[in-house]
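Pasting a structure below so you can have a look.
Here the complex is missing one protein chain, while the rest keep their positions.
Chain naming follows the written order as A, B and C, and within any one chain the residues start at number 1.
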Amino acid sequence: MTFPAPLTGVVPPVCTPLTPDREVDVRSLTRLVDHLVEAGVDGLFVLGSSSEAAYLTDAQRRLVVETVAGHIGGRLPLLAGAIDMTTPRVIDHVRSVAAAGADAVVVTAPFYTRTHPAEIARHFRLVAAASPVPVIAYDIPSAVHSKLPAPLVLDLAAEGVLAGLKDSSGDLAGFREVVTGARERPGVSGFGVLTGSELLVDSALALGADGAVPGLANVDPHGYVRLVRLCRAGDWQRARAEQERLCALFGLVEAGDPGRMGGSSSALGAFKAALHLRGVIDCPATAEPQVPLSPEEVERVGKYLASAGLL
Amino acid sequence: MTFPAPLTGVVPPVCTPLTPDREVDVRSLTRLVDHLVEAGVDGLFVLGSSSEAAYLTDAQRRLVVETVAGHIGGRLPLLAGAIDMTTPRVIDHVRSVAAAGADAVVVTAPFYTRTHPAEIARHFRLVAAASPVPVIAYDIPSAVHSKLPAPLVLDLAAEGVLAGLKDSSGDLAGFREVVTGARERPGVSGFGVLTGSELLVDSALALGADGAVPGLANVDPHGYVRLVRLCRAGDWQRARAEQERLCALFGLVEAGDPGRMGGSSSALGAFKAALHLRGVIDCPATAEPQVPLSPEEVERVGKYLASAGLL
Amino acid sequence: MTFPAPLTGVVPPVCTPLTPDREVDVRSLTRLVDHLVEAGVDGLFVLGSSSEAAYLTDAQRRLVVETVAGHIGGRLPLLAGAIDMTTPRVIDHVRSVAAAGADAVVVTAPFYTRTHPAEIARHFRLVAAASPVPVIAYDIPSAVHSKLPAPLVLDLAAEGVLAGLKDSSGDLAGFREVVTGARERPGVSGFGVLTGSELLVDSALALGADGAVPGLANVDPHGYVRLVRLCRAGDWQRARAEQERLCALFGLVEAGDPGRMGGSSSALGAFKAALHLRGVIDCPATAEPQVPLSPEEVERVGKYLASAGLL
Partner (left out) sequence: MTFPAPLTGVVPPVCTPLTPDREVDVRSLTRLVDHLVEAGVDGLFVLGSSSEAAYLTDAQRRLVVETVAGHIGGRLPLLAGAIDMTTPRVIDHVRSVAAAGADAVVVTAPFYTRTHPAEIARHFRLVAAASPVPVIAYDIPSAVHSKLPAPLVLDLAAEGVLAGLKDSSGDLAGFREVVTGARERPGVSGFGVLTGSELLVDSALALGADGAVPGLANVDPHGYVRLVRLCRAGDWQRARAEQERLCALFGLVEAGDPGRMGGSSSALGAFKAALHLRGVIDCPATAEPQVPLSPEEVERVGKYLASAGLL
């Protein structure tokens, strides 16, 4: 499909259901995609952090993109992460996911290695030059340990290198600088600015963002679709109430005991436990070396679902 | 070859020479290997941080291991990095580099994703279970943003999961805890503890380390071989003088202007510029998106070589 | 005066004008207070970060509180920072500023020393027990290098230990958790939740915050008073326009060359240069060891003022 300029609305970062032996569960994946599409989402983002992209082998990554691209058949824009350490490795992934059917790629700053704004700019320019599809920048300092400076993002937008931004930085003030700049700066047009926050979608849309990429939309896509519609209608009071309901639900990401596991195990484990409890996927397994939730922790996830009216 | 238990001595992390269009320069790579072997090093480590492993594509990584394994033909132990974000991806690399001829693999904690000591332990256990060759832990917090706790390393050593440690943490006190523990702890034997520091090899050996993996040994392998011999002979005064000469030489890693480039561009650019100036490799190019040294910055590298008596 | 419960509206963190030899400039300070009061602010906060509290001696701190308390004579609530490393030292400052006329004190988590949530809770409980006036928590991770967890703030609010929060964390999602909790949690009442952000006042008020403590309100108090009134009236569109004007003005904090000085020198230097250019204070000097702005950098500040219609 023609990639929308700008990309807008709810674009869930799609979880990757796994079988008990940690292979991609294709049937559950297509069921999850149906669950999202039927709720009215505006696009799909595979191979992001919520998709456990960091844990999937190259073969699994390819299978995910092919499965989802084949299943949605161009009904919605499909974004795919090309998550790797540096330019040459990212370009390999870009080619692979574009060949498998992605309509756009999502790319972070270099990581593992020490980097510099000049190198980050060079990285995006080289990736974009090699990519057959539009490139969306992925600002995720918790993973890559550097922050994309707003002026750099806007420069690259004006150059036509970047088609959008997915901001998972938690820094709404910096995000606002990109949103405002994308509107005012000569030469920037069709640039989609999306928040990766689950908790500030109303705030982000109120200050001019184009959409949201919330991991929690796997669990409650209807909630986020409603929320974005209320924002667009300018009904900020009901939007806030919907957002607060989703904030309460988001508490499930802390279901896992931090003494036993890291934040990824807990949050992704909880998303998958919730999808399993809701009957969307067959198995809640997360990829290695993540620690599985205990039965008590899964029960805690169930209580969040019940409180949010989702069970 | 049979992998030595413990691994000892000077094990340079071998730079990866590139052609002007950023392909692996096989001829320069074998020349670099000869330069190191003839200086008397005790092993070779390819696909580490100094090898730009983070920048090499899977095809390039394979080519590096095959080239070096073929060239040294079992004369020295060959370690290869299997640098990737999490267990499933690391295991793919482990299989690939072992098939290409590596005698041991070097593996970091998970990165990009948030992690936890329990997950790090699980990671190394799963990697070791899947690896046909011994596994060396690579402690490099500047890259992976977590530190391997000494007790965890010693537990995994006692279990037989790890065959050694390459410590690039800069934390010599923590390193000492591993060195002492590896000597005293029941059940640990043949565990090689190597420092990744260029600047504290004498200190590390004095407190009981088995060897060193200094990036600067690409530039001056004879210096590090001499240094380790002096330490082994207990000639600490001359060892210190040799170490101080190498410390002065290490200043070349700051040849690049920090306003224009990151620390990786500067340090790896300087190593390669030095190898080029010394006539070992044909082209000093570093991988993208690193920023090349300017002619003035290369000249600065030359002055360090001259001061150290290497030109 | 009776301290309002909750504290609401615009509460500027008052700059501390200095003479050329770095003494408190009492005349300029009272002129600045008049400038703020006449613009319609709802309270004043002295000895915060924007007041250079970290740079003022104990004698200077006392003089600031006495001067402002004497000058406003109870017309507005007066908050004073009691900024120091740990409980016993903070308690000394609390007593001193309360004796000098402060209606409430503003206190951070312990810093310099390593701390823990249990110690932070103990700290606030002990400070509150010793304080003759209400205690407001100051969440400023950039200075103290720990973040106040929202549940801890809410626990202390429910216990009556804390009367409010000034949030300078930049984490609007965590802030929202406190705002929502302060509304919903049994036992919490009259707890004032204020953002320290200059850039997200409309967002913060839209999600339920009580007010704002923006350093930039020294320079343009009328703007922030207008902004808060528009938010309270539910006129979000005009509020956003006013906020965006203030965001543009905030660019002045980057007037100083980051190669020559740190962020504090640049931001506080720019606030004071603006106040000097606007004729409010006599001298733009900042405390030692901050680096003064150059004439060109001051000129840059002037351009921001002109663009915002303030010259």
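We adopt the following convention: contacts are C-beta pairs under 8 Å (C-beta built on N, C-alpha and C of every residue); 3 or more make two chains touch, one makes a residue touch a chain.
Quantities reported herein were computed from a predicted structural model and do not represent experimental measurements.
Undergrad: As a test of the contact rule: which chains in view would the missing one touch?
TA: B, C
Undergrad: Which of these, B:S203, B:N218 or B:Q290, touches the one chain of the complex that we don't see?
TA: If we include the chain that is not displayed, B:S203 is the one touching it.
Undergrad: Hey, which of C:H145, C:R183, C:R232 or C:K303 is the one touching the hidden chain?
TA: Missing-chain contact among the listed residues: C:H145.
Undergrad: Provide the residue numbers of chain C that touch the chain removed from this figure.
TA: Output for chain C: 22, 49, 54-58, 60, 83, 85-89, 92, 110-116, 118-120, 122-123, 126, 142-145, 258, 260-265, 287-291.
Undergrad: Would you write out the residues of chain B that touch the absent chain, in ascending order?
TA: Output for chain B: 170-173, 176-177, 180, 197, 199-200, 202-203, 206-208, 236, 240, 244, 247.
Keep in mind that, in the parts below, only the chains that are shown with their structure count from here on.
Undergrad: Same or different for chain A and chain B, when you check if over half of the residue numbers at their contact belong to both copies?
TA: Interface between chain A and chain B is built from largely the same residues.
Undergrad: Taking the mean of each chain's Cα atoms, which chain ends up nearest the overall Cα mean?
TA: Of the chains present, the most centrally placed is A.
Undergrad: So how far apart, in whole Å, are chain B and chain C when each is placed at the average of its C-alpha atoms?
TA: 49
Undergrad: Scan chain A for residues touching two or more other chains and write them down.
TA: Residues of chain A touching two or more partner chains: there are none.
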